[in-house]
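One chain of protein is taken out of this complex; the other chains stay put.
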Amino acid sequence: MLTLLFDGIAYGMLLFVLAVGLAVTLGLMNFINLAHGAFAMAGGYITVLLMNRLGVPFLATLPLAFLGTALIGALLEPLLYRRLYGKPHLDQVLFSIGLVFMAVTGVDFIIGSTQQNITLPAWLQGRFDISWIGIGKYRLFIIVVCAALAIGLQWMLSNTRFGSQLRASVDDPRVAGGLGLNVNRIFLLTFAVGSGLAGLGGALGAEILGLDPSFPLKFMIYFLIVVSVGGTTTLTGPLLAALLLGIADVAGKYYVPKLGAFIVYTLMIVILLLRPQGLFARAGGGK
Amino acid sequence: MSAVAQALRAHARWRWWELATFAALVLSWLLLPGQSLLLNEIAILALFAVSLDLILGYSGIVSLGHAAFFGIGSYAAALFAKLVMPDPWVGMVVAIAVAALLGALCSVLILRGSDLTRLMVTLGVASILYELANKLDWLTGGADGLPGVVMGPLRTPFGAFEFDLGGRTAYAYTLFVLILCVLLARRLVHSPFGTSLQALRDNRLRAASIGLSVNARLVVVYTVAAAIAGAAGGLLAQTTGFASLDVFEFHRSAEVMLVLVIGGTGYLYGGIFGAIVFKLLHDLVSAWTPQYWNFWLGLFLVILVLVGREKLTRPWTWFGAKR
Partner (left out) sequence: MSEVVLETRGLLKRFGGITPTNDVSIQVEKGARRALIGPNGAGKTTLINLLTGVLEPTAGSIWLDGQDITQLAPHKRVRRGVVRTFQINQLFGELTPLQSLGLAVASHLGISGGWWKPLGSDARVAPACETLLAQFHLSDVMNQPVKHLAYGKRRLLEIATALACEPRVLLLDEPVAGVPEGERQEIFDIVNALPADVSVLLIEHDMDLVFNFASSVTVLVNGAVFAEGDVQAISNDPRVKAVYLGESTEERAHG
């Protein structure tokens, strides 16, 4: 049972890293980006291709997955996304669905639709058995890396100038702009980093979640759950929501496999029914 | 009659193109018997899209899970025909009733919260139904679907007509339901109730501030839209003899939204025009690149939004002219 908890935490941490970019994009630009999963997929494929085709060691592919995806994000933000910030949510939904369709079929066309496999380095395979808990080495690795990222992000938000500029812009972009903050640059950097993190998450998750062109569609709802339940005003909100989701999903699939994802969806609806702004949002927030 | 009274009346007057559309629909049945199967598909999609217009175009609710009602109507009609009786009219009433019930229940979920919350909740409901239909395979056939939905004859004042393989009876039946629903929806949108829907779409706060009960209206329109979507789903099951899981898929919800956007939201006929254009485009592009239809669809969506949705239904604005 504790093994389940451990696995759930690993899954949750991974979901957090995957979804945090989406939370910030929504909170900062008020943009519903359903294509976020495509960035995750991109990162996953970068890792897979580098490892399988070019023999790059796993650990080395991770920063490259982050950078590669961040670059894609940095290109798409001023080119496409920036034109749509003020538009109604319907337009944003249509646009991002369009991007997902393009990404999914594009990858299918270029690489094919079979699931991609990578071979983890030997030191990450297998598990430690400590009394009754089986601790998978890879899952432990994921928890450590994601926790470090979470802590790093929190530190950056509260201790760096960029962090306070970002927080100011999330609170009120017009005022922030009026104060002389270069809101465009902040948006660009934030979007790039958020996408990069998604890519990194996709790379880390390739082994656990499976990687094929349908990845963005399969997991889109999970990222959205993290963001809508966790809220977009804090970092801890999505983190807790992701952990909750990870544990609920793993436990649900183990104990009641017949119901599958049913439990997760029902839980989400109940939570949103009771607290439409999300479980952890500040009172008065939410758009 | 004063100018003001006339102006008020003018909103609800029949336009020539509305009559032309209905005439064209009926003519298509008369003059294109060989295309009945394709036309039937278009008409079902049109009805589905019109139902979405009521909540999206007129009430401003962005739903990514409208397929939930389409799907439940489909399965309700299929199961009713297989397990109870194969009469299409009774089955249609059942499909509508079940979908309306589900709509009424789900309407509570969309009353509060932001656009994102509503998106999630509608998506969640459709996903739950998909999972349920998948897991309850002893009832629904699971991933294999529910084939062999054999319908009895369609009883009309002109006689009883069997559903023929060519789809002529099916298309006539579908057209009847489509036209009936559009006529009813038309009265709804021109009424004070319909105007109040648009008001709450434009400014919920002000709508309440002139004494309109926003929540009650949302519940009603959501239920009505669900009922009509259920009718479309029921038509699908009854006229194709088959019900399958894809009726609940996200793809269906996304597709119907796109169909409506192509045709234009907020004037009721966008669903019909959008369905025609969409299906024709689909057949055209699929013949050319069958696997990658989604890519072109995605590209179209991206360009559509970047250029501006309104431009699509106002070709005169394409080159900078102002209406």
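Letters A and B name the chains as they come in the text, with residue numbers starting at 1 for each one.
Criterion: a contact is a pair of C-beta atoms (placed from the backbone, for glycine too) under 8 Å apart; a residue touches a chain by one contact, two chains touch by 3 or more.
Not measured: the values here are computed from a predicted model.
For the options B:Asp202, B:Asp246 or B:Asp283, the residue in contact with the chain missing from this view is B:Asp202. Considering the complete assembly, chain B touches the hidden chain via residues 2, 4-5, 7-9, 11-12, 187-188, 190-196, 198-199, 201-203, 205-214, 266.
Operating definition for what follows: only the chains that are shown with their structure count from here on.
Residue ranges of chain B in contact with chain A, taken from their complex: 56, 62, 64, 108-109, 112-117, 119-121, 123-125, 127-128, 131-132, 134-135, 250, 254, 257-258, 261, 291-292, 294-295, 297-302, 304-306, 309. By the touch criterion stated above, chain A contacts chain B in their complex at residues 26, 32, 80, 83-84, 87, 89-95, 97-106, 108-109, 217, 221, 224-225, 227-228, 258-262, 265-266, 268-269, 272-273, 276-277, 286-287.
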